[in-house]
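The complex appears here minus one protein chain, its other protein chains still in place.
Entry: chain A
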Amino acid sequence: MGVVTESQFHVLAVDDSFFDRKMIERLLQKSSCQVTTVDSGSKALEFLGLRESNQSDDPNATSTSPEVEINLIITDYCMPGMTGYDLLKRVKESAAFRSIPVVIMSSENIPARISRCLEEGAEEFFLKPVKLADLTKLKPHMIKTKLKKESEKQAEEVKPEIEEEESPVIEILTLHQELESEQQEPMLSNNKRKAMEEVISTGRSRPKYNDITTSV
């Protein structure tokens, strides 16, 4: 087992209903996650360290709690003020936090809503009431993010100029490395298929490591 699976994952859960927060908190705890709950999208952004106005000249704007690393955000869709969808957009627009996987929950099964969220970058869309079995889908996303962060750290030590011209080569190498390290872990076949499709279709405009790693 890799180092990644031994450390606990920290999830930020967002829901305006106290009752629902209690439920999702317990579900996540039961799935061995550390949980922080907040009751609104703006509080979620505050917790992450993203100000509403996105002041880049503010030296304190990077993070209010730098020691807290959030591995996943799970949010209700229907909330007053900032909806889960708005929160998703804000997170994905932020350079610092876009790599954090976001999951949307909703009690309403509206296909247009679901596809809109997925298109905006949500990893999963859960229908409420969320079940324990649903949460097992979260681990791969959180592990993937940790792996990505680790390989990004390694890549920084290599020459950064390589990125533009040789990116296809590096992408293939990385995938190969990921596949090798995976042999120690069980693989989820449908995520692998998805990842393979991404490698084939990926263009230069895509962020380099986005979604080409296979889950472990």
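The rule is simple: a residue touches a chain if its C-beta (ideal position, glycine included) is under 8 Å from a C-beta of that chain, and two chains touch if they have at least 3 such contacts; residues count from 1.
Just so we're on the same page, contacts and distances are computed from a predicted model.
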Chain left out of the displayed complex - its UniProt protein name, from "Protein transport protein SEC23", "Sodium/potassium-transporting ATPase subunit beta", "GPI-anchor transamidase" or "Histidine-containing phosphotransfer protein": "Histidine-containing phosphotransfer protein"
Which of these touches the unseen chain: A:L27, A:L50, A:I73 or A:V103? A:L27
Cross-chain touch to the chain not pictured, restricted to A:A96, A:L132 or A:V158, is A:L132
By the contact criterion defined above, which parts of chain A meet the unshown chain? Give residue numbers in ascending order. 17-20, 22-23, 26-27, 29-30, 78, 107, 128-129, 131-132
